[in-house]
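Here the complex is missing a single protein chain, while all its other protein chains stay put.
Chains: A, B and C, in written order; residue numbering restarts at 1 for each.
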Amino acid sequence: MHPHRFYTLTASCPDRSGIIARVAGFIAEHRGWILESSYHADAAVEPVETRAEAGRYTMRIEIRADSLPFHLAEFRERFRPIAEELGMVWKISDSAVKKRVVLLVSKQEHCLYDLLARWQSKELDIEIPCVISNHDTFRGFVEWHGIPFHHVPVSADNKAAAFAEITRLFEEVRGDTMVLARYMQILPPELCAAYPGQIINIHHSFLPSFVGARPYHQAYQRGVKLIGATCHYVTGDLDQGPIIEQDVIRIDHSDSVDDMVRYGKDIEKAVLARGLRYHLEDRVLIHGNKTIVFR
Amino acid sequence: MHPHRFYTLTASCPDRSGIIARVAGFIAEHRGWILESSYHADAAVEPVETRAEAGRYTMRIEIRADSLPFHLAEFRERFRPIAEELGMVWKISDSAVKKRVVLLVSKQEHCLYDLLARWQSKELDIEIPCVISNHDTFRGFVEWHGIPFHHVPVSADNKAAAFAEITRLFEEVRGDTMVLARYMQILPPELCAAYPGQIINIHHSFLPSFVGARPYHQAYQRGVKLIGATCHYVTGDLDQGPIIEQDVIRIDHSDSVDDMVRYGKDIEKAVLARGLRYHLEDRVLIHGNKTIVFR
Amino acid sequence: MHPHRFYTLTASCPDRSGIIARVAGFIAEHRGWILESSYHADAAVEPVETRAEAGRYTMRIEIRADSLPFHLAEFRERFRPIAEELGMVWKISDSAVKKRVVLLVSKQEHCLYDLLARWQSKELDIEIPCVISNHDTFRGFVEWHGIPFHHVPVSADNKAAAFAEITRLFEEVRGDTMVLARYMQILPPELCAAYPGQIINIHHSFLPSFVGARPYHQAYQRGVKLIGATCHYVTGDLDQGPIIEQDVIRIDHSDSVDDMVRYGKDIEKAVLARGLRYHLEDRVLIHGNKTIVFR
Partner (left out) sequence: MHPHRFYTLTASCPDRSGIIARVAGFIAEHRGWILESSYHADAAVEPVETRAEAGRYTMRIEIRADSLPFHLAEFRERFRPIAEELGMVWKISDSAVKKRVVLLVSKQEHCLYDLLARWQSKELDIEIPCVISNHDTFRGFVEWHGIPFHHVPVSADNKAAAFAEITRLFEEVRGDTMVLARYMQILPPELCAAYPGQIINIHHSFLPSFVGARPYHQAYQRGVKLIGATCHYVTGDLDQGPIIEQDVIRIDHSDSVDDMVRYGKDIEKAVLARGLRYHLEDRVLIHGNKTIVFR
């Protein structure tokens, strides 16, 4: 967290020698001031003799906006040839442009209260253009915060229409990120596919343990000594998307399923908040079914 | 840990009212001094009106040996009628009688060094009548500690003979507990069945995730953010026995499988040592495929 | 957490043999059904031969209300002679009588949102008769929940009057517990003394490190690798009261004081919620300047 406006460049490309020099050299040429930078080379580095492009190189660089003599559009223009030369997938974002995050909730309060608390104190410096729910439970609470609330009921009969409406709302408010804050509904594969790396879920188990429904009941049956939560990107494969963040909490034989649900809520909201923050700060890069998280 | 000799009574029975009163009353009658006691009622308590015996009641009581006017044999004799009345499964052990623990190891050093360090400082106040291994790697190290070492090679051809020899050695030294300290061989089902609740394994994953071989490779592929270890009783179902203790450690995208193996060793030895200690202090009661651990 | 109404007996007395038998015997005599029970003997047990009353024995017992043939008043009447005989300090509470908890807050939102989320979902099954603050910041938020809000400004000039008003409000609503949910004002010693074991604070450091003001700045200066929070009873000695619960979170060199404040909020609210819950469930017994917490 910096007091100044900054640009965040994230990029990945085939590994080779000279990548940092090329990118940092470009920035230095224009007297850009690097506030923070992180680099990661995939383990699968090929023999250096062949300079084979087997490994993948990933980076994240924060540059003070006022240190550069031009704005983002010109940065993009000037950086493009370098990115092409290096075979990069890349993007750059501006800390002055707030991300637009749409929350989907159901009847559980913990993640919603937690995220709105962070939003109202500007700890999460985002726009929440609306909250969508399949129940009307939190309308008053959300609207009291000055945030529009949309009740979109989901039933066996109206699934297609309901998710079409959710998609329409997300598009209408130009959402960047959709957060399933214990939404409890399975998104249709087309919706997942339409927003790769933009939909974040919190699953109430330490994945890959206890995939699917009622993970705390599964955990209780198995007699595990720790329970957890997993924040991950949503893909068409249920509970299989790239993991952003996880954590666990200790339980023991005296804890009932209800106790586990209660402890779990504390882990769920903490893990979701951390994972979402990493995502919003462009700290998460997806590589296949895994993530690189530059904390 | 008490400075005085004590007896440890562990018992379970169908839940009803008056159990503690009956057991504690018996002890008090003989002026027995309770040092520590723990009780657990299974969640499934039936309506009190019917006094149905649905739930299971479990307890562990430490009594100062010198507070009782008789010894263990007489305690057993006198307590038996109460236990029968309550339908108890029970046992009582004497802190002055050291448990006899046989270690099975392979070529990895971490659990072996860790357990022998605890043994030599009397933190683990046990007898180690012998160490058995399918490799000769640690003969010198074990023998230097004055502990007999048996090299019992295991191959596809000699499995039955090898495990018969291990069973013979365990019986010969009158072992109480067999510890698979990263032994890396799968015990035959008959051996598991012969010593229920007496064989302890450390598995190098947070079960039920990553059952079977090469769990760190599985964890690397899935991209989890924490890895763990599980100490459990060995049953005929591989990696499915009752869990005694688990723990995890944080990793990130920069960690290779080798790094995970290295971190994992620290968790494995800590979890095994804690789980084994609970077992040796009669703090673990098995109930179906789960454990009650009175820490 | 039990689905049935229950009574919670907490007691402490000089250690001797036969305490559990006496208390559990009394309960069994009336066919009382014990749902959960915990016992702790202080380490300082004197030689058993002398039966000296050096150690302190502490217990907590939950009894199903509908298993007893009488109500709380009669329980108290009948139990009194036993308690006197054993030299007990004791009390018994009824799960059907909700505790009345008054929250004191300032301008930070995290503990307030967290506690109200738990209250509205009945995870914390309490009454919140009012929230008191030295700022008007959260009036709307609190009142939206249907809870009265009192703005009692505190300045160098009006301290005595302000705390007199707070005391009056607490008395008026018949408060059981006062929670300083990041209240940021030091209570006068008389107020602390008037409600021993009834005022709970969350301090933003891992006590006894970083007592007093600006603990995160102190932590930053010292270069610690973990920061923490402490939930404790308030006494006349600032930050010195009996500790109920603590926890920590990992930081590193890249974290500024602002980052630490942000991470700290997550630990503070979790530790306060856990500590408060233990207190409300009568799981915390104070012994000198320490606590016994029967989790």
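Criterion: a contact is a pair of C-beta atoms (placed from the backbone, for glycine too) under 8 Å apart; a residue touches a chain by one contact, two chains touch by 3 or more.
Note that the structure is a prediction, hence the values are computed from the model and not measured.
Interface note: of B:Pro69, B:Gly140 or B:Gly288, the residue touching the hidden chain in the full complex is B:Gly140. For the chain left out of this panel, the touching residue among B:Asp15, B:Asp114, B:Glu268 or B:Asp282 is B:Asp114. On the side of subunit B, touch with the chain left out of the figure occurs at residues 1, 36, 108-110, 113-114, 116-117, 120-121, 123, 140-141, 144, 254, 256, 258-259, 262, 265-266, 270, 273. Summarising the interface, subunit C meets the missing chain with residues 40, 43, 206-210, 222-226, 228, 242-248, 252-254, 256, 289-293, 295. The chain not shown here touches subunit A at positions 4, 17-22, 24-25, 27-29, 31-39, 41, 45, 48, 64, 66-67.
Going forward, only the chains that are shown with their structure count from here on.
Of all residue numbers that take part in the contact between subunit A and subunit B, over half occur on both sides, making this a same-residue interface. Centre-to-centre spacing of subunit A and subunit B amounts to 41 Å, using the average Cα coordinate of each chain. Among all residues of subunit C, those that touch two or more other chains are 36.
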